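For this view, one protein chain was removed and the others were kept in their places.
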Amino acid sequence: MEILETVNWALILPILIIQLVLFVVALIDLVKIEKTNGPKWLWAIIILFVNIIGPILYFVIGRRNH
Amino acid sequence: MSIIKVDNLVKSFGDIKVIKNLSFMLEQGKCIALLGPNGAGKTTTLRMLSGLMKPSSGDISFSGIRAGTDIRSFIGYLPQHPVFYEWMSGEEFLVYVGQLARLSKKESKKRADELLELVGISESKKRRIGKYSGGMKQRLGIAQAIIHRPKMIMLDEPVSALDPFGRREVLQLLDNLKQETTVLFSTHILNDAEEICDEILFLHDGEIVESGTMEQLNSRHTQSKMEVVFKEPAKKFLSEFAQMPAIETFSFEGNKASFVVKDLDIVKKTLLKEAVQKDWPLVKFEISRTTLEDIFMKVVKK
Partner (left out) sequence: MSQWVSLFKKEMLEMARNFKWIWVPITFILLGVMDPLTTFYMPQILDAAGGLPEGTVIEIPTPAPVDVLMMSLSQFSTIGVLLIILTSMGAVAGERKSGVAELILVKPVSYGSFITTKWAAMLCLLWVSFLAGYLASWYYISVLFEQIPIVEVFISFAIYGIWLSFVLSVTIFFSSLFKSPGAAGAASLAFVIILSLVSGTLAHIFEWSPAQLMGYAEGVLRTGTLQDHSVSSIVFSVACCIVILMGSTYVFKKKELAS
C-alpha cells in the first residue's frame, strides 16, 4: 500500500483521535440516556458502524432532550 | 383580609367560552379548594391567576401588592403535570429555581435543603430528575412552588396522579403549608377538598355555582334524610305520607322508601306513631343527613 507511506501521519492522527473522542462520547451518552428517538439498538449500530457521520447523526437526531 | 380578588373573569379560546364571568375573593391564610368535574375550567382559572395566561376580559388583583410589581414573586404555582429539566438533580433544580425567584445562591441552597427534607426526597437529591418516580416529581413540584416563600400557592390537581398512600402524604403536606401561606388547589375529588380545606369554590362549566366555607355549605345544604325499609313493598304503607308538607322529596324503591325532610320532628313522630298503631312490618328505620357529596352531585347536575 503505497498510499500509507505518503500519508502525513502528523495530520491524520489528530483527526483519528478526535473522531475516536466523538465515537466514545456518543456511546457513553447512548448508554446513559433513557430514551432516544427511535430504537436504542439502531442508534448503537449507527454509531458503531457509520464512521464519523454516525455519532453526529445520533447527537443531532437521536438524542432526546429533557 | 383578602389576598386576591377576581372580577368578571372571562376566557375564551376562539368561539368557546371556557370561563364565563368568574368573580370571587380569597382570604389570606386559608386553604381553598377549586372543586369541579373534569373540563370545568379549573386549570384555565389557575393559569390565569398565576399569570401564565391572559384573561380575555376581567380583572385579577392581589391586595397588599403595589401596582406594577411582578406578581410572580408572590405566588407559587404547580402545574398538573410538572415537567423539569431531567438532566438536573432535584437539588440543582431547586437551587436554580430559587435563584430565579431572586434568592441569593446561599439562601437558595439553604432553602432547597430544608424543602427537600420537608417533602421527603432529600435522599434522592443528587439523583437526576429523569430517574424520579411520579410521586417524587410531585413533591419536587411542591418544593419548587414554595421555595421563595410565596404569599399564595396554587396547585393544579396536586394529588390526582398519586396512589392513595402518596395522596395522603401530600394532603398532609398541604395541610401543614396552611400555616405559612394561602393555599389554593384544584381537584375533582370532594374528599380531598373536605379533608383539609376551609373553603370550597364549586366550578362547573366555567362558572362558580356554589361557594363558601365548609360550615356555610353544610348549613345551607345539609338536610335530614330518612330511610324506611319494610318486609313488603313500601308504597303500600307510605303513599299517603309522601303528601305531607314537611316532606320535600321522596322515592320508593321496592321495599325501601327514602325521604328528604324539612321538619324532621313532625315526620318522625307521625310515622312512628302510625307504625306502632298499625303494627307495620318494619325492617329498618334510619335518620341521616345529606353529605357534601350529595351537594356536589346536585350542583353538578344543575
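Just so it is clear, A and B label the chains in written order, and each chain counts residues from 1 on its own.
Heads up, the rule we're going with is that a residue touches a chain if its C-beta (ideal position, glycine included) is under 8 Å from a C-beta of that chain, and two chains touch if they have at least 3 such contacts.
Nothing here was measured: the structure is a model prediction, and the numbers come from that model.
A.B. asks: What shown chains does the left-out chain touch?
C.D. replies: Looking at the entire complex, the absent chain's contacts are A, B.
A.B. asks: Which of B:81, B:149, B:220 or B:236 sits in contact with the chain that's absent?
C.D. replies: B:81
A.B. asks: Would you indicate which residue among B:5, B:72, B:110 or B:235 is in contact with the undisplayed chain?
C.D. replies: B:72
A.B. asks: In the complete complex, which positions of chain B touch the hidden chain?
C.D. replies: Chain B touches the chain not shown through residues 47, 50-54, 70, 72-73, 75-77, 79, 81-85, 87, 96-97, 99-102, 141, 144, 148.
A.B. asks: Suppose we count only contacts with the excluded chain; which residues of chain A make the list?
C.D. replies: 1-3, 6-8, 10-12, 15, 18-19, 21-22, 25-26, 29, 52, 55-56, 59-60, 63, 65-66
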